[in-house]
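Note that one protein chain of the assembly has been removed; the remaining protein chains are unaltered in position.
As written, the chains take the letters A and B, and residue 1 is the first residue of each chain.
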Amino acid sequence: MLTLIRKYFYGDYGEIENGAPPAPPSREWPLWEVFIRSKQGLDHKHVGSLHATDAAMAIENARDVYTRRMEGVSIWVVESRHIHASNPDEAEALYDPANDKIYRHPTFYQLPDELKYM
Amino acid sequence: MNAESMIPNHNAVTDTTINAMLQLADDNLIMGHRCSEWCGHGPILEQDIALTNIALDFVGQARNFYQYAATILQQMPNEKALALVDFDMVPEQITEDSLACLRDAGAFKNHLLVELPNGDWAQTMLKIFFFSAYRFYLFQLLQKNTDTQLAGIAEKSIKEVQYHLKWSSEWVIRLGDGTDESKNRILKAMDTLWPYAGELFGPAKYELECYQLESIAFETLRVNWLEKVNQIFEMATLPAQSFTQWHQSGGKQGIHTEYLGYILAEMQFLPRTFPNATW
Partner (left out) sequence: MDTTMLFAQFQKKIDQDIKIEPQDWMPDEYRKTLIRQISQHAHSEVVGMLPEGNWITRAPSLRRKAILLAKVQDEAGHGLYLYSAAETLGITRDEMYQQLHSGKAKYSSIFNYPTISWADMGAIGWLVDGAAIMNQVPLSRCSYGPYARAMVRICKEESFHQRQGFEILLTLSKGTKAQRKICQDAINRWWWPSLMMFGPTDNDSPHTAQSMLWKIKRFTNDELRQKFVDVCAEQVKFLGMTLPDKDLKWNEERQHYDFGPINWEEFWNVVKGNGPCNKERLATRVQAWEDGAWVRDAALAYEEKKAVRQYRYDAENENTKMPVS
């Protein structure tokens, strides 16, 4: 089993890359993912993340960070730890089987050009 | 007898309006100045951005009020306009910038509260909370003013003020009900700022006239404000407050704390060093 996320330390220009001293125990504000609806009628789209202590603050922060230029009319936030993702290692098993089901696509069917409204 | 003296009230009304606009604008400008001092120094990136947004709102509102005053002044003969504003350097043209930069501390009409130093995050939050609550109730009244320009600016600004009030209230609650240290700090901020809160509700004559309000309206404003403060303080587990007889005042008459001089020295130095240059 591969560990997908590992933590690394910093190295810079020609530096011997020993890394920084370990960070003190984390009192970091939780991380939130932000989704913005750019205008009525469109889906909320993932735009990035930010830190906040609760959902209300996350929405306010998202407003200040991600809608400074009228980019949105609605905001969703969800704490990052609550996002579940499909495993990229299983990508082939999950998504490749759809490849040969071309009959799901309208272009699969050969119909006379004269046929209208279909 | 010249033509102008035939409309006796006109001058007085204009004088009143200019003074009131400068009062509103000066409050905003100095608030904006103080908040902008935080830019790049906030406790966490997200809140640095949030506070800078608020600073931008303050500067934006200041510009609206100065521009309105400048428009009125530009429409009258220059000599008369200059007589209405206490410039200490005569501007080539009266603009938002000359109003902001070519008046000295004695001509500034902002409340003393806004010019006090930022102190720590607690003091800044409490100051924004006090000021925004005051502005929230005041602008509700100004929206109804027969001066459509003033009413329009108030209407536009109140949306911003509402957000500032919400944001700063939340911080007051968090700090009051956070750690022992944060509670001590907000209590200390309270001690520092409270003597300056009363001035918000002692209207100058020009304010009452321009805002078309009786003194009783400011009394109501004060009651509403105190109620709001105590409501938030209760949520913040902070002691309820009441007004005592004495409070600091003088800002509206141009008698300021020592801090304003330093603010202006910084803010005005370029336009004064290079008079009449374009930027």
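Going forward, a contact is a pair of C-beta atoms (placed from the backbone, for glycine too) under 8 Å apart; a residue touches a chain by one contact, two chains touch by 3 or more.
This one's a predicted model, so the numbers in the text were calculated from it and none came from an experiment.
**Student:** Mind pulling the chain B residues that touch the left-out chain?
**Tutor:** 29, 32-33, 36-37, 39-49, 52-53, 55-56, 59-60, 62-63, 66, 96-97, 100, 120-121, 173-175, 177-179, 181-182, 185, 263, 266-267, 269-271, 274, 277-279
**Student:** Please output the residues of chain A touching the missing chain, sorted low to high.
**Tutor:** 2, 4-14, 19-21, 23-24, 26-29, 31, 47-51, 53-54, 57, 65, 68-69, 85, 87-89
We take it that only the chains that are shown with their structure count from here on.
**Student:** Can you work out the whole-Å distance between the CA centroids of chain A and chain B?
**Tutor:** One centre to the other, that is 42 Å.
**Student:** What part of chain B is in contact with chain A in the complex they form?
**Tutor:** It is residues 44-47, 49-50, 53, 167, 170, 174 of chain B that touch chain A.
**Student:** Considering the complex alone, what residue numbers of chain A touch chain B?
**Tutor:** 29, 50-53, 56-57, 60-61, 64-65, 68
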